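What you see is the complex with one protein chain gone and the rest in place.
Naming follows writing order (A and B), and every chain is counted from residue 1.
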Amino acid sequence: MNKSRKQINTTINGEDYTHEVEPRLLLVHYLREVAGLTGTHVGCETSLCGACTAIVDGQAVKTCTMLAVQADGAEITTIEGLAQDGELHPIQEGFWERHGLQCGFCTPGMIVAAHQLLERNPNPSEDEIRHGLEGNFCRCTGYQHIVDAVQYAAEKMQG
Amino acid sequence: MATMAGPSRLIGAPIKRREDPRLVQGLSHYVDDIKLVNTLHCTFLRSDYAHADIKSIDTEAAENLSGVVKVITGSDIAGKVGSIPCAAEIEGLKVPDHPALAVGRVRFVGEPIAAVVATDPYVARDALDLIEVEYDELPAVVDLDAAIESDSTVIYDEFDDNIAFTMPLDAGDVDAAFAEADHVVSQRFVNQRLIPNSIEPRGVLAEYLPGEGTLTVWSSTQVPHHLKTILSLLLDLPEQLVRVIAPEVGGGFGSKLNVYPEEAVVAYLATQLRKPVKWIEKRSEGFTTTIHGRDQVDYVDMAVKNDGTITALRAKLLANMGAYHQLLTPIIPVLTYLMMPGAYKIPNIKLELIGVFTNKMATDAYRGAGRPEATHIIERMVDLAAQKLGMDAKEIRFKNFPQPDEFPLEMATGVTYDSGNYQMSFNKALDTVDYASLRARQAELRGQGRYMGIGIATYAEICGMGPSVGVAGGGWESSTVRIERTGKVTVLTGVSPHGQGQETSFAQIVADEYGISIDDIVIIHGDTGRQPQGIGTFGSRATAVGGAALIIATQQVKEKMAQIAAHMLEANADDLVFEDGNIFVQGSPDSAVTFADVAATAHVAVNLPPEVEPGLEATHFFEPSNFTYPFGAHISIVEVDPETGEIDLQRYVAVDDCGNIINPLLVDGQVHGGIAQGLGQAMYEGAVYDENGQLLTGSFMDYAIPKATQVPRFETEHTTTPSPVNPLGVKGVGEAGTIASSPCLVNAVVDALSPFGITDIDMPMTPNRVWQAIQDAQ
Partner (left out) sequence: MIASSFEYFAPTSVDEALALLSEHGDDAKILAGGHSLIPAMKLRLAEPAVLIDIQRVEGLKGVSESDGTLVIGALTTHHELESSNLVNQKVPILAQTAGEIGDVQVRNKGTIGGSLSHADPAADWPATILALDADLKIVGSGGERVIKATDFFEELYTTALEADEILTEVHVAVPAENTTGSYLKLHQVASGFALTGVAVVLTKSGDICENIAVGITGVSDVPYRASEVESALAGRALTADNIAAAAEKAADGVDILEDIHASEAYRSNLAKVYTRRAIEGAAS
């Protein structure tokens, strides 16, 4: 069934990866099963829950709705790539400080989406935060502490 | 207990979670993140029909697909994998056989028919399309009211009808109370079917080592201990050789308080194929085949006096079981039955609870489990009565609350509420919103043709599950506390947190008791190989029961430590203080021994007092004397757009009394999430099946769980009324938000629409439904 596998080259969290993949392999499965980065999760099949969010060429995308072959040549950042030298990223720190997570399953996608949000809008209102995270479902927190976490990070990142 | 605790530093403090660093970095391991060499991948073929006879299954083409290792059907495992069990014990309960893979007949859409195992999950998926099943479709039973009519199709040949059980209650003199009532209010309620949708789907990984004969199962479950016992029975394996691990679990909300066919089949396949086998649920499977919640139709009458006194309640409760019983299916509506009086003293109650089979997925415990239904009924009925009497919704509640000194209070349904001060929490909520001025504002807006509504729910619920006599499979919980040779503390608990944060809150309890740093304590949970006996996390029980077991085990070890320390210090154990990692005679901190020194002494065992054994470890099994009964008052404020039916939720205030609080940060998180799920039921969520039993809301495209933009900021406050039934004085808070919020919001919308003469509205209160209610009223 393996019709014409394709070679793809990517850079993930600063490391280069080269693999031959089936064209139908989803990027999220590439990240989890081939690159071994299991922090990016799968929560639905319909491109809605956002648990699989990663940054591909500067854009937060749902990696369950992208083929690995589409990412050929791309630079990808996953949740595992945010902390630097053992220091949590301010958004990760915000989620910890403000109890922005419970079961933690949506959290990597949520943090990556928040990363995109703060990159585009360093000082968002509560309403802007909620809209910026509309593509990420959380069933545990009721979102309030997530909003607080993003506000914490925004303040910290602005110094 | 001879020793005194050090100053309380951590209990009650908003300690940030110790679980979080691994979770925020994506470094934790949920089932699908665990990779074992040579793992095979399982996927399930599921019924397309709600009710059909299976004429034939042809698996040959699938078996011939390269990469496919095995295909099994129900007949292949008959007699080898036991039936999926139901733990409920209810008089006269009909318990149909529930094979892990259907044999001969299917009874709901999504019921597993065959399992495919392949070397790659993509190949396993391809193989599903190659299996041919021939069905003979049968009429589907989908409507709850119609299912108990005499002309209904009967789902089980071995039963006469679709009634799984009936449970009556006749307390007091209900007929006389209705005869003497000044008013009777009556209402039919539909408490719609919900789909839990934890964001992590279910998943199972099983590995069998034939030499050792050990089966290890990683499952996304809330009850690893129950799963261990049941798998050993279903597969006829010695229980001691079965180990179940609940690794990181991504939410459950009751849906993982169960034993599912996939767990049995995957474990069975691992024993047969002798390689690890993994199955990860797809979201579409989660929608059709992970348990659903609620689904009742309730017919209720209430008798009231002119002064607002509620004298009697009469109800027929129809509860949809679905096609098969899962672990606790029939028990869930029993909680509705028990909690019908809610926060009010109602002396006369007559009930008929009827469990009904239909061709749908089984219902079972979903956050609140039976109590949201009871609270919806009673809180709506109280508002309806107030409306009929021309009384304020506030006044009728105060009129019928029990007084604080009446607790413990036996209710007409047979339960005894542990402690309460309903006036205190309600007054706090009323003060927070400035109720009088809200009503004035509402009158002003009505004058402008605007539809503002104020919703109240004053609830009492039952949790801290619970004494074993009231909890199927046992209601106790275990904890082991071990002080290692280095003075580090290991806690093993039978509870199985999946987001609740007990790695933090339990460590707070131990740290305070021992006067040591929280960093010296590790909480181990969710692994039957490390803590062999336990029950799990559900029914807001982890702290009330598991925390109680923990504090007692902690104190037992502390007592022994004090004896050893007293021996070392040549002092009296009763005079010792544990503080800042030291143990010393009160008032003499300068001549202390360290906590670690005492731990070492206990293990080196050459300087022990006479008759004291080496080691520092205790296990306690805590059996609570009663359930706990949290309570509180929620108030919401909405404005309805009468042209479109859209609801603007402007404010939500929650005052909850969950007894003593270990970690207020975690409590607020539980309340927020709970409210959001109740809000989901009130406004967005509902499983819709068509007349053939096909689920029309089978994905997030059609079933809405609340998004960040669809919930407001919640204002949370607390009152504290300790529970007398456990040593921590805690009650539990996992479900309260869900239990209170849906009726609170419905009451608000009905209040907003009362100028139209609208007295009730079904959930979810979609814009379409609200708009239609207004059209129908005009």
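Going forward, a residue touches a chain if its C-beta (ideal position, glycine included) is under 8 Å from a C-beta of that chain, and two chains touch if they have at least 3 such contacts.
In this text, all values refer to a predicted model and were calculated from it rather than measured experimentally.
Here one chain is not drawn; of B:Leu10, B:Ile346, B:Ala548 or B:Ala704, the residue touching it is B:Ala704. Of the listed residues A:Val34, A:Val69 or A:Met157, the one in contact with the hidden chain in the full complex is A:Val69. Within the full complex, the residue among A:Ala60, A:Leu82 or A:Leu101 touching the omitted chain is A:Ala60. Here one chain is not drawn; of A:Thr10, A:Thr40, A:Gln92 or A:Gln116, the residue touching it is A:Gln116.
Counting the whole complex, the residues of subunit B in touch with the unshown chain are 121-122, 125-126, 129, 282-284, 643-646, 684, 688, 696-697, 700-704, 710, 766-768, 771-772, 775. On the side of subunit A, the interface with the absent chain consists of residues 1-4, 6, 22-24, 26, 42, 45-48, 50, 53, 59-62, 64-67, 69-70, 72, 113, 116-117, 120, 132, 134-136, using the contact rule stated above.
Here is the rule we go by: only the chains that are shown with their structure count from here on.
If each chain is reduced to the centroid of its CA atoms, subunit A and subunit B end up 29 Å from each other.
Residues of subunit A touching subunit B in their complex: 1, 22, 24-25, 32, 36-46, 48-49, 51, 78-80, 82-83, 88, 92, 95-97, 99, 101-108, 111, 126, 129-131, 133-134, 136-147.
The part of subunit B that touches subunit A in the complex is made up of residues 16-17, 19-21, 23-30, 32-33, 35, 65-66, 122-123, 126, 197-201, 248-251, 253, 280, 282-284, 498-501, 665-666, 668-669, 672-677, 699-701, 705-709, 711, 713-714, 737.
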